[in-house]
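Take a look at this one; I'll ask things after.
A single protein chain has been omitted from the complex, and every remaining protein chain is retained in its original position.
Moving on, here comes chain A:
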Amino acid sequence: MSRPELTGHASNFYNEREARKYNSSSRMINVQREITLRAIELLLLPPDEASLVLDIGCGSGLSGEVLEEHGHVWVGCDVSRDMLQVAHERMEKSYKMKGDDDKTEAEIARMKYDDDDDSDDDDNNVCSTGDLMHHDMGTGLPFRPATFDACVSISALQWLCYSNSSAQIPKRRLIRFFSSLYSILKKSARAAVLISECATAVGFGGGIVVDYPNSAKAKKHYLVLSCDRVGGRGQVPGMTAAGAVADQKQSQVQVGKQRQEKDGRKARPIRKKKGVKTKEWIVHKKETQRKKGKEVRPDTKYTARRRPRKF
């Protein structure tokens, strides 16, 4: 399945089975890690300082884990409850493990020195710095304005381009998403996400960064948005990786066009189903109905013949 977006809603695709699979695939973990690391690099966060980062489409918390390693506090939201459940379990596990480790350390420390208890309590253990939320990004982000220092979204935004019910209008959902994103980010915050006409319409500045543009497989598109409209921090960090050429375009790209670019090939035109209502098909259908024991008119020379044109 090359495009799971076409099969239905994200929460249906990422069911319990898929969530476990996702989380146990080492390839997936590595890819997610790599992309998140690059996204963090693109965010230009102040070094050695904890920032509050929003992770949209956090899934099983793989990207959150990387954020945690960088010492950031993150809030993740995802539309799939099963993915969140996996994330929750993992965080719980790491909390318990770390808690046990630190306890023994604290005990050792207590045995060695007779220190006061207060300090022990202080650095007792390291709990996961993430927090989870079940939410659909297409309905707008439910946060107070100007709260987050940055935002990452790793392979999630493509879901917004598809509608799974008649009530969902992709363009409206995209606008809603980006306008709420614009309001909740702090001034001069950055968002590294993967789409863009709507983004500039609500006031973001920024462009697309393409890593490995000449490789079909490793090619990755990052949409870097910044809240300061003047674009003060315009430079793109880290053209360090071998062969990585960052190519910054101004974001006047249309959503449809972008999709083509992301695939690296043209989107296939929707083809009409072949062979419906031909004589062959009708005869076959009658045959199967007959086998089911249903009453079917006998095959004659008039079967599947076109009616004469009316005047």
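Annotations
In this section, a residue touches a chain if its C-beta (ideal position, glycine included) is under 8 Å from a C-beta of that chain, and two chains touch if they have at least 3 such contacts; residues count from 1.
Keep in mind that, in the parts below, contacts and distances are computed from a predicted model.
Selecting from "Trm112p-domain-containing protein", "Exosome component 7", "Cyclin-H1-1" or "COP9 signalosome complex subunit 6", the unshown chain of this assembly corresponds to "Trm112p-domain-containing protein" (UniProt protein name). Of A:Lys21, A:Lys93 or A:His134, it is A:His134 that touches the chain left out of the display. Summary of contacts with the chain left out: across A:Ser26, A:Ser165 or A:Thr300, the touching residue is A:Ser165. Among A:Leu52, A:Cys161 or A:Ile282, only A:Leu52 touches the chain that is left out of the view.
Residues 49-52, 73, 75, 77, 79, 81, 84-85, 88, 95, 121-127, 129, 131-136, 139-140, 142-144, 146-148, 165, 167-168, 176, 180, 184, 186 are the ones on chain A that touch the missing chain.
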